[in-house]
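The other protein chains are all here in position, but one chain of the complex has been omitted.
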Amino acid sequence: MTAVLSPRNIADRLEKEFPGSIVSSDDNSFEMNSTFLVPAARFLKDTPGLDFDFLSYITGIDRYDHFELVYHLVSLKHNHSLTFKVRCYGRDNPSAPSLTPVWRGADFQEREIFDLLGVRFEGHPNLKRIVLWEGFDGHPLRKDFLG
Amino acid sequence: MTLKTEPFVVNIGPQHPSTHGVFRLRTTLDGEVIVDVEPIFGYLHRGIEKLAEERTYGGIIPLTDRLDYLASMSNNMGYCMAVEKLAGIEVPERAEYLRVILAELQRIASHLIGVGAFFNDLGAMMTPIVYMIREREKIVDLFEMLCGQRLTYNFMRFGGLSQDIPEEFLPALRKFLDQMPRFIDEYDQLLMDNEIVLARSKDVGVLPAETAINISASGPVLRGSGVKWDIRKADPYSVYDRFEFDIPTGTAGDAYDRYRVKVEEMRQSLRIIEQAVAQLPGGPFRSKVPFLVRPPVGEAYAHIESARGDLGFYLVSDNSIAPYRFHVRAPSLINLTALREMLIGWKVADAIIIFGSIDIVMGEVDR
Amino acid sequence: MNIVYHGIAVPDMKQLPPDWPGGFFWHWLVFTVIIFTFVFTLVMAFTWVERRGLGRMQSRLGPNRAGPFGILQPVADAIKVLLKEDIVPSRSDRIVHWLAPVVAFFPALLIFAVVPFQNGALLADLDIGILYVVAISSVSTVGIFMAGWGSSNKFSLLGAMRNVAAVVSYEMPLVLAVIGVVLIAGSLSMNQIVLAQDIPLILLQPLGFLIVFIAGCAEINRSPFDLMEADSEIVAGFHTEYSGMKFAMFYLVEYAEALALSAIIATLFLGGWRGPVLPPWLWLVIKVFAVFFLMVWTRTTLPRIRIDQLMALAWKFLFPLALINLAITGLQVVAWPDALPWTMIIVNFAIAAVLIVLWSRLFKVGWGRVEV
Partner (left out) sequence: MEIVPERPSLIELDRHEGQVIEDMKAASNRPLSDPVAWLEEDIERNILLTTVDAMINWARGSSVWPAMFAPACCAFEMIAMAASRFDVSRFGMEIFRASPRQADLMITAGTLTWKMAPNVKRIYDQMAEPKWVLAMGSCGVSGGIFASSSYAVVPGYNRIIPVDVYVPGCPPRPEALLYGIRMLHQKIAKGSLARHDN
């Protein structure tokens, strides 16, 4: 059984490592400040004992006033998992740092979020529309998208 | 003086015999050798994630059928598990066993097509796939017995199945279980040691284990690279922890290993089904679930080992009858992440079989 | 004025103009008609045999609605394809695009000029029959390359390039293996080679037969060497842009070449028209079908190999074996011209088996990537 690590615990460690990086935490996940995303991700990936080598999925949720990005990490070595979230604000040009340099698996998923939700990922090597065509008007998964 | 040739851009797809649907590779070729490639998706993007936001939870089950249309039962199962997790619905034991049987049957059916299509890409003039479809038809018949459909089953419900299995299902299943190992052996005999198959697929399209993990590959692609990771063992869902089975892994991570892993997985699936049939308990096939599910505010993620890998469903509920957000972790899409570097430097003919060995379904890639 | 050869009288047509009015003219006319009929009929029969055979081998039925047992299926196909619209792509080189099927088609037909249907019954009993076959058979490649170039389609060009590479490489082992036959028969003339075969030469030249069959299959794009029209890789290869009648020509070329190869193999190795009881031409047809069935069989069974493996197979496997085969045959012909056939058969089969096993140990198809 994949053990779910306590998000509070991890959040405390991250806060100690990168002061100011954690916004809040509860029993299921913790929320991270987007500026610390890449260093924190490297920390989670490389720290012995955590070893989150497998980025299971990324997804985005439109919460009207902000976009919530959900990251789900798994460690194949220790068979444990972790969920954390990042908020990005603004409807016009919301952005978050890209995790592609850390986990290549983020590549297509970030492009998909960019395509369907319109969240820009800074530092992504090839950020362009993936499933829809160039010139498509709007981002379909936004709640205010008019089909 | 060195002889130089001009690289030229060739579009493989979206309508191409070997792209397994509508997939496009914008390749730059130098003679026969691929120097650059850009995969282009979206030719089957139907907006299922958006459509799901305006349907009831139950109404999404038919949509999940059409994600990975070669493994509808697995999709149904993953989605129902996510909703059950979100709404806290209990599943009776009999339903769990039947779900396992159906999901494993579906895995065999899907791998049969996957392996057959792989040989088609190798250029085997339809013969292997015709034989493998012959076997798949037997599984399809079993499913048809349950729900009357051949491809998009829409059979599972929250808290169980839509109906109990008919009387004649188990005898038919036992007959299938008796026959199938012989057929798999026959395919092995005909194909496994074929000199041309070995020459074409050994050491072709190698995906090293570190890269496979880093790109979040899963399923036969990850296991072909030698990583022993299977959700059924690592994070046992349903009643998988009660069965004995092995996780076949490859060593080199080449196209041949991915094909072998699929064949071995069929054998293991047969083992699981045999055990599940032997242990199949009685009792209800579905728990009492309201017609319109209204899960509490929250979110849930459930994942299963589908035929193509780690298939996950992420649901966010706002306590209405439709999900606020419905996300699919599509293994086919994520397995393709390393496609570019797997293809560069190989010839067109190799590109086709590397792509074929990853075994994707476009419905799931584009959603 | 017959030449006595191996104890059989052969009409010597080069020295004896027929004394009927018109001389050779009627001979040519009659044989041209016979060859056209033979080729078109057998090509239709071939497509039927292939589709029914493929069907049976894939546990299906195959075409069975058009006529009894579907024997009218090739007729329906032919009428339909001929009446389809002929599309010339706007960017294509029109003249080359138009000329390509013709250039590809006629060499396949011309080969039959030297294939004997029975003793002395052939259009032209050339002294250099084999040389003629070898020379003519490669001309089709020009047509195929024209098709690839003239279509101005990238897939077509790839297919055409592959075809040229294959033909250039496989001509070598093919010719070397055929020379073994010539050494035993002591003549280059197709008719005299048949006359020399008191026992079919496949028994004396098992290795040569295999090399000619494999190299021939590679030259005429039969599976597993059908890289030029590999539909899972390059759509339809050189004839991607062809429709209607021109496509029908290419379809015809494909099977006419298979027919030509079958006829040549039947003539060189299986004793041509010779056989008991049945009329000679029927024996030839039976043998042609036997060889063609082998081709259908390999087509259903084997996956396709890659272009560099195709090259490697020609140069690393077939070419050395053909050389060795030629050397051994030469030695046998010089040293033991009067050896008992049965001892030679046993010796040659043993040599072939040993060589193949040995060479397949030394060489694997997948080894060594040859860049082309």
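The letters A, B and C name the chains in turn, as written, and every chain counts its residues from 1.
In this section, contacts are C-beta pairs under 8 Å (C-beta built on N, C-alpha and C of every residue); 3 or more make two chains touch, one makes a residue touch a chain.
The structure presented is a predicted model; accordingly, all values stated were derived computationally and were not measured.
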For the chain not depicted, the shown chains it touches: A, B, C
Full-complex contact with the absent chain, from B:10, B:73, B:91 or B:129: B:129
From C:145, C:209, C:247 or C:319, residue that would touch the chain that is not displayed: C:247
Touch residues of subunit A, complete complex, unshown partner: 100, 107, 125-126, 128-129, 131-136, 140, 145, 147
Residue ranges of subunit B at the interface with the undisplayed chain: 14-17, 21-22, 26, 36, 38, 42-48, 50-51, 54, 62-63, 66, 69-70, 113, 129-131, 133-134, 137, 140, 150-152, 340-341, 362-363
Contacts of subunit C with the absent chain, listed as residue ranges: 51, 54-55, 58-66, 70, 72-73, 75-81, 83-87, 231-232, 235-236, 239-244, 247
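As a working rule, only the chains that are shown with their structure count from here on.
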Intercentroid distance (Cα basis), subunit C paired with subunit B, Å: 44
Sequence positions of subunit A contacting 2 or more other chains: none
Residue ranges of subunit A in contact with subunit B within the complex: 1-2, 28, 53-57, 59, 61-62, 70, 72, 76, 79, 83, 103-109, 112, 116, 129-133, 140-141, 145, 147
For the subunit B and subunit C complex, residues of the former touching the latter: 8, 10, 16-18, 29, 31-32, 119-127, 130-131, 134, 194-200, 202-203, 347-350, 352
Residue ranges of subunit C touching subunit B (in the complex, touch as defined): 54, 57-60, 154-155, 158, 161-162, 223-224, 226-227, 230-235, 299-309, 364-366, 372
